[in-house]
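Can you keep this structure in mind? I'll have questions shortly.
With one protein chain held back, the other chains of the complex are shown just where they sit.
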Amino acid sequence: MTGPEALKAAYIVTWVVLLGYLGTLLGRFRKVREEMKDLKRNP
Amino acid sequence: MKQLFIAFIVLTLGLLAYSTYQALYVAPTEQTMGDVQRIFYYHVPSAWTAGVCFLVNFLASVVYLWKRNTASDALAAASAEVGMTFCTIVLITGPIWARPVWGIWWTWDARLTTTLVLWLIYVSYLMLRRFSAGGQTQVLAAALAIFGFVDVPIVYMSIRWFRTQHPSPVMGGGENSGLDPVMLQAFFWNLLSFTCVGIVLMVLRYRLQRLEENVEAKHAAVALQGGSR
Amino acid sequence: MTTLSVTRATLHKDLRMEWRSKDAINSMLFFALLVVVIFSFAFNPTAEESRSIAGGLVWVAFLFAAVVALNQTWARELRNQVLDAYRVSPAPPNALFVAKALGNFLFVVVLEVLMTPLFVVFYNLRSVGPVWQLVVVALLGTWALVVNGTFFAALSIRTRSREIMLPLLLFPISIPAVLAMVDATTSILTGEASPDFWIKMLAVYDLVFTAVCLLLFESVLNAE
Partner (left out) sequence: MTGTTDSPAEPVIVLEQLVKFFGRFAALRDISDRFAAGRLYVVLGDNGAGKSTLLRVVAGLMEPSQGSVTLLGTRKLREVAHRVGYMGHAPLLYDELSGMENLRYFAGLYGLHNDSVGSNAMQMVGLDPELLRRVGQYSQGMRQRLSLARAVLHDPDLILLDEPFSNVDVHSARAMAAVLGHVRDNGKTIVVVTHQAALIEGVADDFVHMSAGQIVRREAVLRRAVTTNSGAEAVR
């Protein structure tokens, strides 16, 4: 792996990991919200 | 409060864009390593943020054992997960840097190994949180967090010694070799922006935990009224 | 005072029960024996090589075997839910912890005493450095494994799939201790380096984690 390639790879990995984690967080938020809505509609 | 947080997110995104710009275009190219050295601007701030998260995790765990309040447990859960995320970044970007510079992916040097052990400890922490049921999770997790935190300096010390005894392969450069002031400036911008990203993620994760607790409380209220049978 | 007498009584009871059933020691011994045999097939070392890898082999074998014993100690308290009888009594929780840790310590030391000749024979071992240092390393190292092991075994009985949970929790925390034991043992066997630092490190590790265990055991015992 050459220098610039490595640099690109490292930055992309950082972004992927951060965005991936954010994505799972948002997914879990949606699930919780849905559950909450469900509870309010039909306790 | 919510608006303040949104403003903070916008600020963080701006900071991140600026600090990345600083890292890629403003900071001068390092002479011996070349462009690879720029990984440092992401790698080290990630490590710093992970460290801050684990410190928060430790403090929150101590407070939980003392006060037994759900808020500090939620903070502990949030900081452990976010810390894990940044620690993962550190462990991936480290070898990507090492390969072109040292010619190897991995070396069992003190800092790398300690980071790996730290990562393992918090994986076990998150697994424990998943594998224990109901009201016991919080106490057990808090206890483990304290063990983990106490362990880290011992790990570092032992591996330092291990390495001085068995000299490791070529360890050229390193980030302490007199940084150029422009480099230093880029570094501090990244340090700031990554810390902010860490805070944003932690706040989000914390709120998620609280929301989940809210749902549980709603279920509990329903169960108390007798509808759940 | 009461702590001491309860510790003594609990240790006495555990040893008597182990003497009658021999569950822990038998399973532990057989397990360690298997590890020794499999390792010797896997590595097939010469006398010189074995001296430099024996430290690792011996301690990995003991570590795995200790996990078997550690799972046993609390399993005994969970049968018939006897642990509840302790928990409703006014006896101090730490007395229970210390007794269990001492009991496990004894089991693992007995195991080590019985297994060491096997290692010596199978791997053609002969120490270059002083043997008494090996004894010090073994005692300190065993306590390091056992004190945290006893704690995490107590912690994992409160989780699902508890037998798997113990090594998952114990191994990451034990890494520095294992490193110290392995390296000290290798240093003594080969006589190439001084194990002093490792011995001090193990002592510090033992002290620190014994304190942490005693501080937190009550919370974990009563987490229900």
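Read from first to last, the chains carry the letters A, B and C; within each, the first residue is number 1.
Rule of thumb we're sticking to: a residue touches a chain if its C-beta (ideal position, glycine included) is under 8 Å from a C-beta of that chain, and two chains touch if they have at least 3 such contacts.
Just so we're clear, the structure is a prediction, and the values are computed from it rather than from any experiment.
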item: Displayed chains contacting the withheld chain; value: B, C
item: Hidden partner interface residues of subunit B, rising order; value: 133-135, 216, 219-220, 223-224, 226, 228-229
item: Sites on subunit C contacted by the missing partner chain, in the whole complex; value: 2, 5-6, 9-10, 13, 16-17, 20-21, 76, 79-82, 84-91, 222, 224
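In the analysis below, only the chains that are shown with their structure count from here on.
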item: For subunit A paired with subunit C, centre-to-centre distance based on mean C-alpha positions, whole Å; value: 41
item: Residues within subunit C bordering two or more other chains; value: none
item: Residue ranges of subunit A in contact with subunit B within the complex; value: 1-4, 6-7, 9-11, 13-14, 17-18, 21-22, 25, 28-29, 32-33, 35-36, 39, 43
item: Contacting residues of subunit B [partner subunit C, same complex]; value: 65, 117, 120-121, 123-124, 127-128, 131-133, 135-136, 139-140, 142-144, 146-148, 150-151, 154-155, 157-159, 161-162, 165
item: Contact footprint of subunit A on subunit B as seen in their complex; value: 20, 33-36, 38-39, 42-43, 46, 81-82, 85, 88-89, 92-93, 96-97, 99-100, 197, 201, 204-205, 208, 211-212, 214-215, 218-219, 222, 227
